[in-house]
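Worksheet: one structure, shown below.
Here the complex is missing one protein chain, while the rest keep their positions.
Up next, subunit A:
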Amino acid sequence: MEQVFEYLAFSAPGWGGNLLRGLVSTLQIALGAYALGMSIGILGALGKIHGGPILRGALEVYTTLIRAVPELVLILLLFYAGQDAINVILTSLGFERVILDGLWVGIYVIGFVQGAYSTEVFRGAFGAVAPGQIEAARAIGMSRLKVQTRVVIPLMLPFALPGLANLWLITTKDTALLAVVGVSELALETRQAAGATRAYFLFYVAAGCLYLLVTLVSNQIFAWLERRLRRGQPVQG
């Protein structure tokens, strides 16, 4: 039992500090990727609803392909493709090749994957806004942009929230896959700690507890958000 505390101690011989640093990067990557995914999702959904045939077709290919291929395969593909693309641009401009920081690669890779899922969530939510509300906003003389920001998006959010909450939980758990491409986050830190001390069981349980904590806290936040966003709406049930 004493050894458990020794292993999990925050300072040097213990690995607790490494695990917590891993947790911080995991949260940073997850938050960044989630923000990126949501931005892609809102634009993608608007594109799917209002876009021309070419844009709609392209978005359909994007959401279908991303959702049909395993995340791990996508992460590897995007990881290499992103690095290569940036280096091709940099070398053609006469700069040196760079190795991107794991944090940013993680955000871009997971965000791009999440974008496909959130596009579908937002598409459904936009479709659930009553047309009368939009007509009323237009009748008052709001511009197209104002109709979106003042009426459609606030009304759409409560419909999107359950799906988005789910996606956040998936995002936090998907970041663990980045360990496979060597991005330093909780899963990789854990694997290193476990490998160095041979206390596999202890460290994987510890990491599991940290992930579980993130999930449970997130659940509380989303429950609060949902109550807030649904203010003034008829109670369902």
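Throughout what follows, contacts are C-beta pairs under 8 Å (C-beta built on N, C-alpha and C of every residue); 3 or more make two chains touch, one makes a residue touch a chain; residues count from 1.
Here is the rule we go by: contacts and distances are computed from a predicted model.
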item	value
Undisplayed chain, where the name is taken from the UniProt record, one of "SoxAX cytochrome complex subunit A", "OccM protein", "ABC transporter ATP-binding protein" or "Carbon-monoxide dehydrogenase medium subunit"	"OccM protein"
Contact with the hidden chain (one of A:V121, A:A137 or A:A179)	A:A179
Which residue of A:L59, A:L164 or A:A187 touches the chain not shown here	A:A187
Residues in subunit A touching the chain absent from view	65, 68-74, 76-77, 80-81, 169, 173-174, 176-177, 179-180, 187, 190-191, 194, 198, 200-201, 204-205, 207-208, 211-212, 215-216
